[in-house]
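What follows is chain A.
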Amino acid sequence: MEMLVALAIGILTASGTFLTLRGRTFPVVLGLTLLAYAVNLFIFSSGRLVIDGAAVLQQGLPVPDPLPQALVLTAIVIGFAMTAFAVILSMRARADLGNDHVDGSIRSQQNDGDQR
Partner candidate 1 sequence: MMDTMPFVLELLLSVLILFGAALVLIGSIGLVKLPDFYTRLHAPTKATTLGMGSLLIASLIFTSYVEGALTVQQLLITLFLFITAPIAAHMLAKTALHLNISAHHRTANIELQDSARNRQVPNTDPK
Partner candidate 2 sequence: MFARWFPMPMQSTVLFVAWLLLNNSISPGHLLLAAILATAIPRYCLPVQSKQPKGHKPLLILRYFGILLWDIVVANLTVAKLILGKNQNLSPSFIAVPLDMRAELPITILASTISLTPGTLSADVSEDRAWLYIHALDVDDEALLVAEIKQRYESPLKEIFQC
Partner candidate 3 sequence: MSHLPILPILIPMLAGILLLLPPLRTTLTRQRIASLVSAGINLLVAVVLLNQSATGEVAVYAVGDWHPPYGIVLIADRLSALMLLLTAILLFAALLYASAGEDETGRFFYPLMMFQALGINGAFLTGDLFNLFVFFEILLIASYSLLIHGGGKHKTRAAVHYVFLNLVGSAIFLFALGVVYGSIGSLNMADMALRVRELSGAELELAKVGGLLLLVVFGLKAAMLPLQFWLPRTYATAPGPVVALFAILTKVGIYCMMRVHGMIFGDYAGDIADLIQPWLWATAILTIAIGAIGALSSPSLKRLAGHLVIVSVGTLLSALAINTPAAISAALYYAAHSTLAGAALFLVSELISEQRGGALDMIVRSRPVAQPVALGITFFITALALIGMPPFSGFIGKLMVMQSATTMMQMSSTWPTLLIATLFALVAFSRAGSTLFWRATGKNSDNIKVSSTKYAAIWLLLLAAPLMSLFAGPIVEFTAATAAQLDQFAQTPEILLNGGNR
């Protein structure tokens, strides 16, 4: 089972990384989202895996490490806030710069008017 989860983490991270390396805002945002999922699973896994564990205190059931779960929750929320900002920023960039390239200009007209 651990192997499977690790695999999932790996694939998510890889896809996320690849997308964050793209040149347009939208794929990058998607990449960040995937990275966020990967990160959440990763932290979660740092508490080790427990099946049939008690989510809330119950007698006689193995309790999974709750701390990583709490951390992941915080991470999810923060990740959400950040993604939201990134998304809107992408729109703003499109509005202000007329294109959705992460550098605000297509390769050919790089650095135009960016002498400040």
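Selection criteria: all candidates are chains of the complex that A comes from, given by their letters.
Methods note: a residue touches a chain if its C-beta (ideal position, glycine included) is under 8 Å from a C-beta of that chain, and two chains touch if they have at least 3 such contacts; residues count from 1.
All values derive from a computational prediction rather than experimental measurement.
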Candidate from 1, 2 or 3 that touches chain A, complex-wide
3
What part of chain A is in contact with candidate 3 in the complex they form?
16, 20, 25, 28, 32, 35-36, 38-39, 42-43, 45-47, 67-68, 71, 74-75, 78-79, 81-83, 85-86, 89-90, 92-93, 96-97, 102-104, 113-116
